[in-house]
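Missing here is one protein chain; the remaining ones are kept as they sit in the complex.
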Amino acid sequence: MDDGSGSGGGAPDAGGRKGPLRTGGAGGLPGARAGSGAGGDPAHVDGEAVQAARDAVHVDVPDAAHAVQAAPEADRAATPDRGVRTDRAVRTDRAPGHPPVPPPARTATSAPAPAGGDPGRPTAPHSYGTEDSVPRLPSLVPWLGLVSPLAILTCGAVLATELPGAAPLTACGPLLRADALTAWILLVVGAVATVACAATPAHLAHERPDPAAARRYHLLVHAFLAAMSVAVLAADLGVLWVAVEATTLVTAFLVGHRRTRASVEAAWKYTVICSAGIALALLGTVLIYYAARQAGVPEAAALDWTTLAARADRLDPDVTRLAVGLVVLGFGAKAGLAPLHAWLPDAHSQAPAPVSALMSGVLLSVAFAGLLRYKTIADAALGPGYTRGLLTGCALLTLAVAAALLLGQRDYKRMLAYSSMEHMSLIALGAAVGTPLALSAALLHMAGHGLAKAVAFCASGHVQRLLGTTRIGRVRGLLARAPALGTVFGLAVVALLGLPPFSLFASELGIVRAAFAAGTGGYAVAALVLALLAFAALAARTARMLLGPPPSPPSGDRAEAPVRLGPAAVLPPVCGLLACALLGVTAGPLTRLLTAAGDLLGGR
Amino acid sequence: MNDSVFTQLLDLACGAFLLAAVAVLWLRQLTSIVRAFAFQGVALAAVAALLGLREGRGELLAVAAGVGLLRAGALPHLMRRVLAASRPGDGGGRYEEDVSEARETRPLVNVAASLLSAALLTFLAYAVARPLVALDPTPATRALPVALAVVLIGFFTLVTRRRALAQVVGFLLLDNGITATAFLAASGVPLIVELGVSFDVLLAVLVLQILTTRMRAAFGGTGIDDLRELRDR
Partner (left out) sequence: MNPAGTAVALAAGLAAAGAAAGALLPGRARVPAVGLCTAGLGTAGLAAGTAALDGVRWSARLPGLLPLAGAHLAVDALSGLFMAVAGAVVLAVAVYGIGYAAGRGPYGVASRGVQSALPVFALTLVLVPAAASVSTFLLLWEAMALTSLVLVLAEQRGRPAVREAGVWYAVMTQLGLVLLLAGLALFAAGAGGETFTALRAGAPALSPAARGTVFVLVAAAFASKAGMVPLHPWLPRAHPEAPSNVSALMSAAMVNLGAYGIVRVAFDLLGGGPRWGWLLVLGTGALSAVHGILQAAMASDLKRLLAHSTSENLGLVLVGVGAAGLFASAGHPLPAALALAAAFLHVVNHAVFKALLFCAAGSVARATGLRDLDRMGGLRARMPATAGFFAVAALGAVALPPGNGFISEWLLLQSLIEGLTVPGVSTAVVLPLAVAVIALSAGLSAAVFVKALGVGFFARPRSERAAAAGESPPGMLLGMGLLGLGCTGLALVPGMLGDGLSRAVAVAAPGGGPPLTGDSLELRLEHLATSLSPLWAAAALAAGLLAALALVRVTARRGRRSHVKLWDCGGGAPTARMSYTATSFAEPLQRVFDDVLAPEQGVDVTPVRASTYLVERVSFRRSVPDRIERRLYQPLIGAVDRLGEAARRLAPGSAHRYLGYGFCGLVALLLTLAASR
C-alpha cells in the first residue's frame, strides 16, 4: 500500500508524461529511513538530493546528487513504454548500482532565505545565493496572498459590530444579504484562511519552483475564497447552490495539485462524490422552488431566503420533507456527513497542507451554514422534529463511522480528516437540537474546529516534509526531533480533543448541556461515548508520534540536533492556536454576535 | 396546440427521455453511450420547448434552445474528444484498434440486473413523486416521476460503471433528470440559477475531462477499479 508520501511537484505538464517524479518531502533526517527496510524509499533520498540540487538552483551540485539526478532521467529515457510503472521501477531498481547518496541537507528554514547546511558535511552549501551575488532579502510576494483573507476578516469584523440588534443588510439588489449568521461565518472563513494562507509560503518554499503551478495554485485558492464568500453572502438559495458547486470544481484541482497517482485518484473521487451530492441538493432546491411557487410566492422571490423563511408555513409539507431530505444529503456530502462522506479522508490526505486546512476549516463550515439556512425554512414549515431526526441520524452515523475508522488508523493525515468528520457530526448534533444555546454552541464549534484543524494540518504538512512519510508508525519522537513543530502539533491535537483552554471544550459543553435541556440526552450520551472512542484513538496515536527519544541515526553518526523551523513556519500556527485559546477563555465582543446568530437560527 | 396533443407530445418526449436513460444503462460501447446521452439531450430540449410553446413564453423557448445546444451538442462533443484521445495514435498504417478503452468490460452489475434495478427505481420514483403530483395536477407535473426516475437511474449508473467516462455520463444523466424536474414542476428556475447551473455543469465536465486525462497519464487507463491506492484496509 502506498504510504501516500509523494510530495513536491510532479511532472510539469499533463499529457504524455509518464510517471511523476517523487521530489521533495524528505527533509534530511536519515533516521527516518532507518526502519524503512526493503521498500525503503531510496527514491526519497534521491528526490531530496534532486530537490536540494534544484533549490540550490546553481551549478554547484555535488557529484553524487548529479549521478542520482541523471539516473531518473536515464530510467525514464530508457523505458518510454513502461508507462506508469516507472516510478515503481525507480523505487525498487534504485538500490543496486548507484553510489550511496550522502545524507541530504537539512533545508529546514522555511522562507526562501539562505539555507544553512550542516557544518562538516561533504556536499556543497545549499545557499540561494552564490558567492558573487548579493544575498537576497526574503521576498514579500508570497505574503501578498494574505490580502484577501485579511479583507474577508475585516469585513466580517465590520459586519459583526454593525449587525447584532440591527436589521440585516442587503447589497446588489436581491443577490447579497448579510445577517448575524453571515457575519459569524465570514469571521470564521477569514480567520482560518488567514492562518492557512500565512502558512502557505513556508510550504511552497519547499516545493519545486514551478511558476505556472504556483500561479495556478494561488489563483485557485483565491477563487475558492471568493466562491465561499459568495455562498455565505447569498440571499438567494440558487446563488448559494451555484457558489457551493463552484467550490467543488475549484478545489478539485487544488486537491490534485501534486500530480501524483494518489492525488489524481483523490481528486477524481472528490469531484465525483461531491458533484453527485451537490446535484441531489440541486434537486432539493428545485423542489423547494416548486413548493414555493405553489404557495403563491412570485417567481423572482421564490428562492429568496427571507421570503421563504417568512412564508414557510404555507409550503406543502410533503414536498418540503422530500426537498429538505435531499438537501441534507447533498449539503451533508459537502460538509462531510455520512453517507456521502468518503471523499473526505482521501482529499484531505492528498491535498497540500494549506489546502487541507482551508477545506477542513472553511469548506465544511460554509457547507454546513448553507444547510442551516435550509433548516430554518424546514423548521418553520414542518416543525422542528423532522430535521432534528434527520440531522441526528446523520450525525450519529458519521460519528460512528469516524470513531470506528480512527481506531485502526495508520496514516496521520487521514486521522485528522476523520477527526474533522467527528467534529462536523458534533456540530450537526448541536444543530439538530435546535435551541438557541445549541446553535450558538455549534457555531462556536465551527470557529474553534476550523482554527485548530488548520493548525493541525499545517503542522502535519511540515512533518510530512521533514520525515517523508504519512504513516503514523514511522514517526517517532517528534517532540525531541523538532520541538517547536512537535509542540504545535501536540497543542493542536489537544485542542481537537476538546480540552481547555481551547474553545472546542466550551462549545462541546454547550452542545451537551443544550441537548440534555431539550430532552435529547440519550443521543448526547451516545455521541459522548463514540467521541470517547475517537479520543482514545487520537490520543494514543498522537502520543506514539510525539513522545519518546529521538530515533538514533542508522550509521552510528552523532545524534542530530533538533530541527528548527523558521519563524515563517511557526508563527502562523502559533497565532491560530492563540486565537483558539482566546476564544475558549472569553468570547468577549463576539458574544452578542454569537447569541444573535443562535437566536436567528433557532429562536423563531 | 390543444391539450391532448400537448399531453401526447409531452409524454412522447418524456418517454424518449426515460428510454435514453435506460439505453445508457444497457449499452456497453462508450460511443453508443454518448450517442444515447445526446439523444436524451434532444428529448430534454423538446420537453422544454413544448412547455414553452404551451405557455407561450419566449424565454422558455430560448432556454430550451440553450439546453439543447449544451446537452445535445457541447457536452457530447467534449466526451467524444475524450474518447478520441484515448485511442492510441495511428502508427502510419491501419493497425488493430485497441478497443478495451472504448467499452465497459465486466460490468459491476450485469445487464439484466441493471434493467431490473431501473424498473424498480422507476417504481420508487412514482411512489416518491405522488405528493409532488398531488400538489398541482397538470399534465406537466404528471410526468414528474419520469424525471425522478432518470435521476435515480443516473445515480445508479454513476455507482456501477467501471469507466471514468461512463461515470461522467451517469452524472450528466443525474443532472438532466434534475433539469427535467425543474421544467416539468415549475417551468424552469429563475434565469440566473439556470445560467449558473448550466455553467457549472459545463465546468464540471471540463474538470472531469482534465482529470480523466491525468488519470490516463498516471494509471495508464481510465478504469475506476484502478483507483484503489487510497484506502484504510
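A and B are the chain letters, set down in written order, and residue numbers restart from 1 in every chain.
Everything that follows uses one rule, which is that contacts are C-beta pairs under 8 Å (C-beta built on N, C-alpha and C of every residue); 3 or more make two chains touch, one makes a residue touch a chain.
Given the structure is predicted, the values throughout are model-derived calculations rather than measurements.
The chain that is not drawn here is touched, among residues A:Ala178, A:Leu220 or A:Leu280, by A:Leu280.
Listed residues A:Leu219, A:Ala543, A:Ala561 or A:Leu578: the one in touch with the omitted chain is A:Ala543.
Only one of B:Leu158, B:Ala185 or B:Ala204 touches the absent chain when the whole complex is considered: B:Leu158.
The chain omitted from view is touched by exactly one of A:Trp184, A:Phe457, A:Phe489 or A:Phe535, namely A:Phe535.
Think of the hidden chain as still there; on subunit B it touches residues 108, 124, 127-128, 130-131, 152, 155-156, 158-160, 162, 167, 224-225, 227-233. Residues of subunit A that touch the chain left out of the display are 268-269, 272-273, 276-277, 280, 318, 321-322, 325-326, 329, 333, 338-343, 345, 401, 404-409, 437, 440-441, 444, 480, 487, 494, 497, 499-501, 503, 505-507, 509-510, 512-513, 515-517, 519, 521, 524-525, 528-529, 531-533, 535-537, 539-540, 543-544, 547-549, 583-588, 590-591, 594.
In this section, only the chains that are shown with their structure count from here on.
Remark: subunit A and subunit B have CA centroids separated by 32 Å (rounded to whole angstrom).
For subunit A in complex with subunit B, the touching residues are 1-2, 4, 11, 14-18, 20, 83-84, 236, 238-239, 241-242, 245-246, 248-249, 252-253, 256, 259-262, 264-269, 271-272, 275-276, 279, 282-283, 285-287, 289-291, 293-294, 299-300, 302-303, 316, 318-319, 322, 345-346, 349-350, 405, 408-410, 414.
Partner subunit A is touched in their complex by these residues of subunit B: 128, 131-132, 134-136, 151, 155, 158, 164, 167, 171, 174-175, 177-178, 181-182, 185-186, 189-190, 192-193, 196-197, 199-200, 203-204, 207-208, 210-211, 213-215, 217-220, 224, 227, 229-232.
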